[in-house]
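Removed from the display is one protein chain of the complex; every other protein chain stays in position.
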Amino acid sequence: MPEKPTEEIESVAIRFTGDSGDGMQLTGTKFTESTALAGNDLATLPDYPAEIRAPTGTLAGVSGFQIHFSSHDIRTPADHPDVLVSFNPAALRANVEDVRPGGMVILNIDAFTEKALTRAGYTEDPLPALRDRFQLVEIPFTKLNRAALADLDLRSRDADRSKNFFALGMLYWLYNRPMEPTLRWLEGKFKGDVLEANARVLKAGHAFGETTETLPRSFVIPRAKIAPGHYRNITGNTALAWGIVAASQVFDQEVFLGAYPITPASEVLHEVSRYRHFGVKTFQAEDEIAAISSAIGASFAGSLGVCTTSGPGLVLKQEALGLAIMAELPLVVVNVQRAGPSTGMPTKVEQADLLNALYGRNSDSPVPVIAAATAGDCFGTTLEAFRLAVKYMTPVVMLSDSYLANSAEPWQIPDVASLGQERAPFATDPESFQPYSRDPETLARPWATPGTAGLEHRIGGLAKQDGTGNVSYDAKNNAHMHALRHEKVARIANEIPPTEVLGPDRGELLVVGWGSTQGAILSACIEAREDGQNVSNIHLRYLNPLPPDLGEVLARFDKVLVPELNLGQLSLLIRSQFLIDAKSLSKVEGQPFLVEELRAEIDAMLGLET
Amino acid sequence: MPEKPTEEIESVAIRFTGDSGDGMQLTGTKFTESTALAGNDLATLPDYPAEIRAPTGTLAGVSGFQIHFSSHDIRTPADHPDVLVSFNPAALRANVEDVRPGGMVILNIDAFTEKALTRAGYTEDPLPALRDRFQLVEIPFTKLNRAALADLDLRSRDADRSKNFFALGMLYWLYNRPMEPTLRWLEGKFKGDVLEANARVLKAGHAFGETTETLPRSFVIPRAKIAPGHYRNITGNTALAWGIVAASQVFDQEVFLGAYPITPASEVLHEVSRYRHFGVKTFQAEDEIAAISSAIGASFAGSLGVCTTSGPGLVLKQEALGLAIMAELPLVVVNVQRAGPSTGMPTKVEQADLLNALYGRNSDSPVPVIAAATAGDCFGTTLEAFRLAVKYMTPVVMLSDSYLANSAEPWQIPDVASLGQERAPFATDPESFQPYSRDPETLARPWATPGTAGLEHRIGGLAKQDGTGNVSYDAKNNAHMHALRHEKVARIANEIPPTEVLGPDRGELLVVGWGSTQGAILSACIEAREDGQNVSNIHLRYLNPLPPDLGEVLARFDKVLVPELNLGQLSLLIRSQFLIDAKSLSKVEGQPFLVEELRAEIDAMLGLET
Amino acid sequence: MAQAVQITQKDFSSDQDVRWCPGCGDYSILANVQRVMPELGVRRENFVFVSGIGCSSRFPYYMNTYGFHTIHGRAPSIATGIKCARPELSVWVVTGDGDGMSIGGNHLLHTIRRNVDIQILLFNNRVYGLTKGQYSPTSRVGMNTKSSPEGSIDYPIQPLAFALGAGATFVARTVDVDAPHLQETLRRAHEHRGTAFVEILQNCHVFNDDEWIEVEDRKQRIDAGMKVVDGAPLVYGSEGARRGIRIEDGVPSVIELADGQDPVAAGVAVHRERYETPAYAFALASLARPEFPLPTGVFRAIENPSYEALLSAQVASARVQRGKGDLEALLSSGDTWTVEA
Partner (left out) sequence: MAQAVQITQKDFSSDQDVRWCPGCGDYSILANVQRVMPELGVRRENFVFVSGIGCSSRFPYYMNTYGFHTIHGRAPSIATGIKCARPELSVWVVTGDGDGMSIGGNHLLHTIRRNVDIQILLFNNRVYGLTKGQYSPTSRVGMNTKSSPEGSIDYPIQPLAFALGAGATFVARTVDVDAPHLQETLRRAHEHRGTAFVEILQNCHVFNDDEWIEVEDRKQRIDAGMKVVDGAPLVYGSEGARRGIRIEDGVPSVIELADGQDPVAAGVAVHRERYETPAYAFALASLARPEFPLPTGVFRAIENPSYEALLSAQVASARVQRGKGDLEALLSSGDTWTVEA
């Protein structure tokens, strides 16, 4: 058998889909690892079914994982997959309309029984019509997989569990990915028959690809030009968890994480719980209020207090967050946003808790708010939150979202030395100690922790006199303290680096983004610029305070567009602060922006027909 | 003895001050009642010590009550009292600097012992210096009072309790107020020796006024020109409570109030609890979350659910409020605002929960917000909140504050027939019933309550499909539901009456207010206009949505000033929505605006030196 | 009229697909609740199921009654509002060990204390199912979960002891797969006026499989379980290994019984649901494996006026004493004055 030809292509996006039980997340993850090691740039997006465990074979139970990889820069998992792998009719039905016209659709044809088609809601066989629109590749994965395992003593139900690895093997061949990382992983994870079965079908799938005439050629995606360095794949939640663990090292101080499980933030708690040997204590509280309260207590006692949650949990924490603001204690409150309102769609994305982070408390109670832009960026943004908290003696809200939480990207592993070594400036000297005295630069009050002789003092949520920290109902003092809390947060602006404008630094249109939309916005703007359009973009990490040069940057553009996965929250802040007619592009479908949606809006604002 | 002369004056402001135990609130209230019956317009402001019970004789324990009454319109308790009555040195010290230069200062000179002066923080006798600046009236109230009771068998501690009534009697003489209302009240309240003692000293005080040479004349304040009608005095909290009780009549439906005590909202619960015979059920919950949850349950079951709280309590209710928004149930959430952040100054005023009312929940979850402007207006605003809630099937946030809560004003008792008779449009017909079908005008869904055969259905906090109300994770449906919830609230704008501009309807400066600042703003603007200044003002009851003509009104003025007892919350909304450079005048001292503070800012904006 | 026809179990199935994992104990509970409903003499439209958040809390979606799937932990408070507003409704709360005992513990406490006449079914699977398997307040010490990779260090709470500490007037325990016992317990809970608190031991097949196998398995449960019956001695165990529970000075111990020995004579306590003191039921609730058998059945059932009944009575008596509220009179009460035109 002659070797089949290979074709070099620039990039490809593959979406693996099947029933929740079909192992799509694992398949996608393994493919991602191989791809990373093959040197491509990549982005991934898992798409779980909601919290519910749906009956097998129904639309509600479909699970998906998309990976986009390329020989050049990649910023999003791609609007439309080039390849769809579907393990059953429901997965096909839920996903096929997203596939790029003429794309490849690989089916486990064994699963396309009449019963399964009905269960998926098909009233007639969809394949004939699809054959006209896509390149259908129909493969009896179940049969082939069973055959590969025939001589092992496995029940067919057990055997069938590995059919995803058969398909994975085939796709490794198709895109010339290395099998070794997956084989190595299997060896670390399983023993005996299970190891044997999985390894065998992976190889069998690969061999099948090589052999079958259904696949006339394989594809090569050259290595991407990536900044030199040491890399790994990382999801936002892992990066966030590691940021928390790293804080214990950077500050050489114990970290205390109080958390109550909630989708999509729970994995941060899970991950951090594994690192007790770093001097990181985790506490699963009875609810979100206890979680933040315990973290406040820990901060008061001199640990780095942090709590992790999602939307409804943030709401519950707000009263206690107000206390931390009044008590001026360092604290990091992480909110991995999800789609609401109320319970909403807990597994889906929104970035709609910005105004809640800013205004979710009684009275004016300013708190710095920063947001991560990519999965990997969750690491650094978390560390930045700790740094601000300690330096300014203030709680800080750090925003991520469910898209960042679950999607993975290659991440250049930072040099630990580069993270710096900070040390909390604990007060120790009783001489003229005052609990509410001020650092003249940052306005921080001293961090005086229990156990320090001579610094005994009492704090609380009642209005306090500046300096002594005693309870005070004095009118002018109260106004002074309001102003002081406001000013303390405002001074953070002094440290915000100049806003980086991508594209011309003045012109017709500026696109302003924040958080997880960075990849899509960047792609859309780069593409638009490549098409000769006059559009620039900036992406904000600091939401409160806003960058000091922001007004000036905005003023250099005729029009401003603010795309957000909410009904216009940053847009409201920008309009109010700078009195410019910033236009909000909002999407609240529980899904990230497609590049094409952004491009359409950019075109519209530039007066171009689309 | 010849009768003393009387002098006619237009208005006077008196502040009664003493230790918490001296009965200043009662004294003030009784004086107010007499004054109302005397036909003057009036406004009052009590000023309690904070929640703490301070040691007697200290500044922290001073309690005050100010009443401003006049033969013309009165809108504020006055910036500077004309008369200060002080029962001890601490009360003098805490208040004397507020008195208008040359004003009258009436002292219980018996209380000015050296010990008491020291306790108040005086290092030397303040009276000599004060005699130059004020008209000091030094009266041995304690001695006179004891003397009046000498023949009764009372311990002097008990006798001393009534010295405030002695002073009250003297002031009744001084300002020619009728004593009958107070005597009648005493008869209803007390019996035997206590009644005898109080009535006797009241009359003795009056006689003393008539006799003493210290007071050369008494004053007459002619009746005010007040719209004809039936009047009473009312505090904001009572008006609010009665608004809740009235709802049960207007809608002919049971009201269910879930509440957890919190200053300054507790009295609403107390007051409503007294009216079970109206078919009003009150439930003292274990916390604010249970309070709102129980009210949501009651609304689901077909009652008019309402809950009353203050700042920190509102924050705790927000998660459940999000549920009510998702479930589209009618509900009134009353927030009697107080000074924060955190526990702050619980007895002091702020109007700083506006943004929290709007944005205090996860995700975009719109809720109508309305605010009362005067004590009496709390009644109608509460009823309006119920009307909107039922008509639009939505929770409504109603804002009051601690200033409105405690201050009293004459209130024209509304004709019950004029309150209208509404009826909740309960669904009853199973034919084609859908829990999330829509009224085409209001977008309200049907209110289908348990017990109605054939309408069995399930609601909840997960994203819902329009129409069926079933759980749905469909992307487009989710966007549609977000838009729908937003639009439902926005449509309320159609009912908002045209904005009433006081003063020229276009010009140089427009002052925009909301809530309890109405009186001060109105006074300042009227005075300024009387001084020939080009300034107009509007006062907003509807904060979300804003009045539909607001943008157009604002555009007619060169400048816009937004005075608020917060750091600029309505101002933020106006700037963002209308892109005008509205200037915020903020005061966060736990005290209402003084008219002079507003005038100074108006002058400044008009470019006048002050 | 639809109600004229005899309603059946089927009438209580809603049109929503049931979405628990295959093997989940919730299925059996659902089926048994649906089976018991038609026997309770309540019209279907008068049932309301209220829940919080959790796998168990999806329950209302599957009941063709009025239903409210609310927010995490708050179902007892929402149910309280429903019952106070409409005492004629039959209100059932479905909650989990996380929903009810973790975030919702306080509402459970106060609802039970007030004795609101509702049924509370706590599905105890000793794990957070919906959020994919963290330990819960009822999980055993040492349990390895995603959030306790080195074993949980929280001492578990015993829901029935908690309920008795809250002053519960009715507490019972039953098991997901024991259909007749479960049904009888539901009937008893419904009969009870006041808060009926029922712990249902439930299997989470995915995250905590076989946690209750000792009382689910027909064989094991003979020695590991003890069904308590009003008026009968506290005995359990298979032929030849019969045992009884004795309680001295409030302290329970196990007595081995000889063949044919009279348990009461041997000092075994007799079960009584109606002691005024909760102390006896608490002793029962504190029995834990492996030293003791796990008791099931009705531990306590005493009658006290229920909260919503007392509330309605206050409304009624206020009306008798003061007449139906007259708004005009209220607004004009106290000192008023008239300004003439």
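Per-chain numbering from 1; labels A, B and C assigned in written order.
Assume a contact is a pair of C-beta atoms (placed from the backbone, for glycine too) under 8 Å apart; a residue touches a chain by one contact, two chains touch by 3 or more.
For clarity, every value in this text was computed on a predicted model and none was experimentally measured.
Just so you know, the chain we are not showing touches A, B, C across the whole complex. Of the candidate positions C:R44, C:R58, C:H72 or C:H110, contact with the unshown chain belongs to C:H110. When the full complex is taken into account, the listed residue touching the unshown chain is C:E150, out of C:E39, C:E88, C:E150 or C:E191. The chain that is not drawn here is touched, among residues A:P261, A:G302, A:P341 or A:P446, by A:G302. Touch with the chain that is not drawn comes from one residue among C:Y62, C:Y128 or C:Y307, which is C:Y307. Take chain C: the residues that touch the chain left off the picture are 102-106, 109-110, 113-115, 137, 150, 153-158, 161-167, 247, 249-252, 269-270, 275, 277-284, 286, 304, 307, 310-311, 314, 317-318. Residues 51-55, 58, 60, 260-263, 266-267, 269-270, 273-274, 276, 282, 284, 286-288, 312, 342-343 are the ones on chain B that touch the missing chain.
Although one chain is not drawn, its touching partners on chain A can still be listed: residues 33, 36-37, 39, 181, 185, 226-233, 242, 245-246, 248-249, 254, 256, 258, 275-281, 283, 285-287, 289-290, 293-303, 305, 319-320, 322-323, 327, 413-414, 416, 419, 449-462, 470-471.
Quick note on the criterion: only the chains that are shown with their structure count from here on.
Put simply, the C-alpha centre of chain A and that of chain B have 46 angstrom between them. Shown for chain B are the residues that touch two or more other chains, namely 319, 322-323, 327, 460-462.
For chain C, the set of residues that touch two or more other chains comprises 53, 71.
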